[in-house]
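A quick write-up on the structure given underneath.
Every protein chain except one is present and positioned as in the full complex.
Our next item is chain A:
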Amino acid sequence: MASSQTTSKKDDHKTATTENKPDQPQATAEQKPAALEEDDEFEDFPVDDWEAEDTEAANGGGGGEGTQHLWEESWDDDDTTDDFSTQLKEELKKVEASKKR
């Protein structure tokens, strides 16, 4: 919230100063809040309320049946052709071979 506010305020003041009093030193004073903007505070929404159709859920990113494509299983499917799998298989063969000896 702080960040969105300071940004809009800054813009306000920039227009105000550049248009009316270009030689006032306000531009520097306005730099101060910038340090606050790097934090990860939940922002104020530009509107107070919205319809269901404007929610994330209604736009493909939501709950119910729509979530399938957003989350996937954490294991690799069993198509084991990547480098790591190949390496692993070779390693396992070695172990097996040493057992048989």
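As a convention for this text, a residue touches a chain if its C-beta (ideal position, glycine included) is under 8 Å from a C-beta of that chain, and two chains touch if they have at least 3 such contacts; residues count from 1.
Criterion: contacts and distances are computed from a predicted model.
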If you had to name the missing chain as UniProt does, which of "phospholipid:diacylglycerol acyltransferase", "Protein CSN12 homolog", "DNA-directed RNA polymerase RpoA/D/Rpb3-type domain-containing protein" or "Pre-mRNA-splicing factor 38" would it be?
-> "Protein CSN12 homolog"
Residue positions on chain A contacting the omitted chain are 1-2, 5-6, 8-9, 12-13, 15-17, 20, 24-26, 28-33, 35-36, 39-45, 47-50, 54-59, 61-63, 69-76, 78, 80, 82, 84-85, 87-89, 91-92, 94-96, 99
